[in-house]
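Note that this complex is displayed minus one protein chain, with the remaining chains in position.
After this line comes chain A, so read on.
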């Protein structure tokens, strides 16, 4: 497999890998590093790549595992990469404007979801995967995925309605 073949193979899903990494790791630098790591790992195993039935699903699983490991090691070092500075009460004007932006709100709410729900929501609502594909990536059955997805969607909607009607932060 040449370099161009590899790039052609990886092109369609490299952004998805990046977005999933960013969903889990929050910081875009961390996500970029993670994506690079994943792609390099794929490149190193390029001989075996043709044996995989679904390279994309395989890469997404790799990304999920890599990011979760990363989070674990960060927590062990007592260095969380979750950015929680928006809880400050004396927010500057710019931050207030930022917070008023509902789109930004959704991302903040999503950050608070449990990891598994984050992944499922990311794969379903953003990347628009079929349940079958998500099941392959996460190695879960479809019913469990539907339940987790439903919970995640309800949580987001509830929190969004709350902010809309009462302005609760």
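Throughout what follows, a contact is a pair of C-beta atoms (placed from the backbone, for glycine too) under 8 Å apart; a residue touches a chain by one contact, two chains touch by 3 or more; residues count from 1.
Quick note on the criterion: contacts and distances are computed from a predicted model.
Remark: of the listed names "ABC-2 type transport system ATP-binding protein", "Anti-sigma factor", "Molybdopterin synthase catalytic subunit" or "O-acetylhomoserine sulfhydrylase", the one matching the undisplayed chain in UniProt is "Anti-sigma factor". Across the entire complex, the residue among A:54, A:73 or A:107 in touch with the chain not shown is A:107. By the touch criterion stated above, the residues of chain A touching the omitted chain are 3, 6, 14-15, 17-19, 22, 32, 35-36, 39-40, 43-44, 102-103, 105-107, 125-128, 130, 145-147, 149-150, 153-154, 156-157, 160-161, 163-164.
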